[in-house]
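Every protein chain except one is present and positioned as in the full complex.
So, chain A:
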Amino acid sequence: MKLFEITEDPISVQEVIDKVIHPDAGAVNTFVGTVREMTKGKRTTYLKYEAYIPMAEKQLRKIGEEIAVEWPDAKCAITHRIGELGISEIAVVIAVSTPHRADSFEACRYAIERIKEIVPIWKKEHWEDGSKWVGDQLENTSYPQGRPESEGDTQ
């Protein structure tokens, strides 16, 4: 069973939940990221996700390790899909189980924020009249620390 996974196939939310279910868990929190149609007034027709797969899975495992340090009783699984996704299709599923509910909310939120910082996955928005890689690539977004925040602390 792979807890941290990049896949080209549709994601089953239940399958990700099943990876973290265990007898000591009293809560399972899930985050499901889906493809949004309207972004800043522009209508997306589909998204294309691309990943540096081996490193992306490694970074997802790293997020799992960070969660294990902060919430030792948590069990976490993350699956991120790549390829072309239509409106409302599931791009990412995170499941975190913990003995009590508060920790599961916090750890799940932590996981999605970290995905957006340290995991090499990119999405390209396709519209009826064009397309653009998200992340302001080659424009004005950069990492102020020269690398994702906190990344250096975990090496």
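Here, a residue touches a chain if its C-beta (ideal position, glycine included) is under 8 Å from a C-beta of that chain, and two chains touch if they have at least 3 such contacts; residues count from 1.
Heads up, the rule we're going with is that contacts and distances are computed from a predicted model.
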item: Hidden chain of the complex, named as in its UniProt record, picked from "Na+/H+ antiporter subunit C", "Transport permease protein", "Molybdopterin synthase sulfur carrier subunit" or "DNA-binding protein"; value: "Molybdopterin synthase sulfur carrier subunit"
item: Residues from chain A at the interface with the omitted partner, ascending; value: 33, 49-52, 54-56, 58, 80, 91-92, 112, 115-124, 133-143, 146-148, 151-152, 155
